[in-house]
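Encoded as structure tokens, here's the structure I'll be asking about.
One chain of protein is taken out of this complex; the other chains stay put.
Now for subunit A:
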Amino acid sequence: MKARVSVMLKTGVLDPQGEAIRHALGALGFDGVDGVRQGKVIELDLADGTTEDRIREMCDKLLANTVIENYQIEIL
């Protein structure tokens, strides 16, 4: 089985990289981009039957820093 973990900075945490991307889009003439947030996507190849709780544990322990980041788990 496969799972996809999306890690994003929490709302309210300033994202300097997202801001830089927003500026660059503006410089390229893309108007109306009000905000950009950059995150990361981690794909996991897992033994069949791995529970979502187990993946959640992986996220809490390593994949995300829950002080500043949220994550979402998608079973593929």
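Note that in this section a residue touches a chain if its C-beta (ideal position, glycine included) is under 8 Å from a C-beta of that chain, and two chains touch if they have at least 3 such contacts; residues count from 1.
The rule is short, and it goes like this: contacts and distances are computed from a predicted model.
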item	value
Chain excluded from display, named as in UniProt, from "Protein glxC", "Zinc/manganese transport system permease protein", "Heme exporter protein C" or "Phosphoribosylformylglycinamidine synthase subunit PurQ"	"Phosphoribosylformylglycinamidine synthase subunit PurQ"
Hidden-chain contact residue, picked from the options A:27, A:47 or A:67	A:67
Contact footprint on subunit A, counting only the chain that is left out	13-14, 16-17, 20, 61-63, 65, 67-68
